[in-house]
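Heads up, one of the protein chains got dropped from this complex, but the rest are sitting where they should.
Order as written gives the chain letters A and B; numbering starts at 1 within each chain.
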Amino acid sequence: MTNSFDAIVVGAGVVGASCAHYLVEAGLSVAVVDRGSVAAGTTGAGEGNILVSDKEPGPELDLALLSQRLWTELIDVIGPAIELEPKGGLAVGYEQHTFDHLRAFATEQAACGVVATPVTGADLLELEPNLNPEVAGGVFYPQDMQTQPMLAAAHLIARGVRMGRITLHTNANVVAIPRDARGAVTGVETTTQTLQAPLVVNAAGTWGGEIAALAGVNVPILPRRGFILVTEPLPVIVNRKVYSAEYVANVASDDAALQTAAVVEGTHSGTILIGASRERVGFDRTLDWTVVQRLAQQALQLFPRLAQASLLRTYGGFRPYCPDHLPVIGPDARVPGLMHACGHEGAGVGLSAATGFLIAQAAIGVSPLLSLAPFAAERFDAHHVAVVHA
Amino acid sequence: MSDQRDIIIIGAGAAGMNAAYVAAEPGLAVTVVDANPCPGGQYHRRGALEQRYRPSGCSDENRWARVEILSGQQVYAVNSMPDTGHVLVRMRGDERHPHEIGILRARALIVATGAMDRQLAIPGWQLPGVMAGGGAQSLIKGSGVLPGQRTLVTGTGPFLLAVAASIVQAGGEVAAVIEANAPAGLARHTRKMFPAAVAKTAEAARFAGILARHRVPYLTRRRVTRIAAGAVDTQGRACVSEATVQRIDSQWQPKPGTEQRFDVDCVTLGFGFTAQLDLLLQLGCAITDAPDGGLAVLVDERQATSRPSVFAAGETTGIGGVDLASVEGRVAGLHAAAELTGRAPATALVKSLHRQRRHLHGFATALALAFPVPTQWVNDQPGETIVCRCEEITLGDIRSARDDLGATDPRSIKLLTRAGMGWCQGRMCSFSVEGICGRQANVAAQAASASRPVSVPVPLGAIARDENVMRESAQ
Partner (left out) sequence: MPIMWRSFMPNLPVNSVHIRIDGNDVAVRPGISVAAALLTEGYRSWRTTRGQQQPRGIFCGIGACFDCLVILNGQPNVRACMTTVEPGDEIATQEGTGHV
């Protein structure tokens, strides 16, 4: 078995898998390396959101729109296996003033290509019959989709493996990123072997800062903890992803303290997932019942019928969080051959398709469809931020 | 009423009730919380209307009057309060009252949550009429009802004798006891640790005598390889009619041509026990691997875990049976009380209990070694074999995830197939999944599989309305 590849992707989560997929489409041979197994990191704690609805106009929304189009193309490639559903999203404002803000926000988004339709009264209840009738109104985003993130990562990689273009190295912890005399990367060293490639893509998510450090550069990624509640399997109660307007504000917040806002959606198996919480508490995994209660209360405010549903389990994960709320994507100007694809802060699944696509374009020297300047890894060097290690 | 207690004991089996009796001696506020309708755990299970369980040697009713026993209360989570060092015990009511949730605080906690039968997937094990050995026992002891008319008792370990004996003593019929291992192994292991005479424990001898009197065959080096449901119940729904048994090699692989069919309407399964460590894992207690291939919480000679003020006794510290559980319960009760009163327990008593514990612990280890459970044979069964009962995930589904999608460990299998994500949260299937992955003796991975932040389902409405959570966060 060869140890030489055109590209090495560090991280077998959904972003790494997407990078590997598009690199293969571009004709490269790829090794995917992960210290655990596929989706062992944050992807394993993801909900599967593919949203344009929660993003304000700017580089991230542009990325989301491109990603949404690419995910739509992936439906035919691997859709059914990964429970990819173009079910649409519904952002709701419980109070009238929240709904007014939501509508104004949607108007701004519409100018950038987001399809958004305000819905109230009977029309709203037709979209979501179990929604609390006291909700002032909502905005429907037909472009939002949902997938099963672990299956998505696994199948994107498996497809490449079947084609003979991807080699998967699990339980392989990267301990060094060697560089040659001109400072260009030559591959990675794991605890068991050395792999060679002129291109190394750092898709290590919440641990992207650690991988970057191995290559001698700073990429300040912090963990932002989130919990998800999982109910017993239920009949269909929620048709789409439904979330409260406060969700957008929370994502953009710099507050380290607990932020919660309701996000409720059904899954293929009938369980309902309830999020979303964000807090900066390092890598503490201990379940906080105050968070559980807040999430339950907020979900019940939107769907009172869920009061009878039982909580079966919870899971938590650490979203990779950059100080300016944008991911790190593209070639690192400081290290030839090193690219980053991490820091997607709760939007990793949704943005993975565009991320992988842009990485592949950069890898073969094609001018990227979107400017990568806002996502440059070097942008933090001017004001140094400490990197949190696990 | 205040929610503060001195000592809370979770589990009213032999360990928990012995601990409660001992801990109540110096006048501390002791509360036992138990999910069942009445105390007794598994071994001392009895009908809800029968005489109350009192462990032997614990007969002072004046003392019991001081112990608060909360039956029909299920603890769904516990956590330590870092500032006070107290432990919060979150519980909900029984199946009729799941919305009634409450909270208690303890200065010290004793976790005696026992164990459940350990299971491995076999074709047809999901059919009505197949149940755990402990399930048959709980029907007989708790409700006076037989599990079936004619039962095949199968699996491995001395518990098979107990199950078979219970059935015949209740007037039922046992077609045979099918033991995967060979009893000679027990003598070999115990001789290493004790004089040979100890190998004949009084109870095992008694069970063997009962079975001999009822002419129940005890067939060794065999296991059930298939269960079929060719019969129907009074509602016309399929139920067990036949089980196929084959001789096996040391890795439990069946030998072709040795099939033996039994006409039975009930098959019991049990391959040792899995300790119920949910709450101890929630608390972050250090876990270790046990001689039977499972996990146990690490405790010191005081039965103290690695977390301050948290003690454990009984099967959670390693499967060891009712007598060991009783002794461990007393030790835990003594030391938990001593920690709170500041008065050291009587040296002679402690020495005696420690000596009994050592003896019983050694025997438990010998038993574990004499009845080993290989698991890789699970992987070689037909692909349609249901592994995850709750989500109906088959062996074929799991093999695909393992071979085609790179799911090399149980957690990945769970994420990619949903095995372990149903109501029982992996309690019935995780041992099989580990076997299919090729069990690596990795305590961390096993502990991750066994971790459940919510130990029993709780209605969202109850959580949303719970005023106790608000009070806690204000601390």
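The rule is short, and it goes like this: a residue touches a chain if its C-beta (ideal position, glycine included) is under 8 Å from a C-beta of that chain, and two chains touch if they have at least 3 such contacts.
As the structure is a computational prediction, the values presented were derived from the model and not from experiment.
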Could you tell which one of B:L70, B:I103 or B:A170 touches the chain left off the display?
B:A170
Tell me which of B:G57, B:G144 or B:G438 is the one touching the absent chain.
B:G144
Give me the chain A residues in contact with the hidden chain, please.
232-235, 270, 310
On chain B, what residues meet the omitted chain?
35-37, 42, 47-50, 94-96, 116-117, 126-132, 134-139, 142-149, 170-171, 230-235, 237-241, 265, 276, 389-392, 422-424, 427-428, 457
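FYI, only the chains that are shown with their structure count from here on.
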Separation of chain A from chain B, taking each centre as the mean of its C-alpha atoms, in whole Å
39
Going by the contact rule at the top, pick out the chain B residues touching chain A in the complex.
77, 79, 90, 98, 282, 284, 391, 401, 404-409, 411-412, 415-416, 418, 421-423, 425, 452-454, 457-461, 463-464, 466, 469-470, 472-473
Give every residue of chain A touching chain B within the complex, in rising order.
12, 36-40, 44, 150-151, 154-155, 157-158, 161, 168, 170-171, 229-233, 269, 271, 274, 286-287, 289-290, 292-293, 296-297, 299-300, 306-315
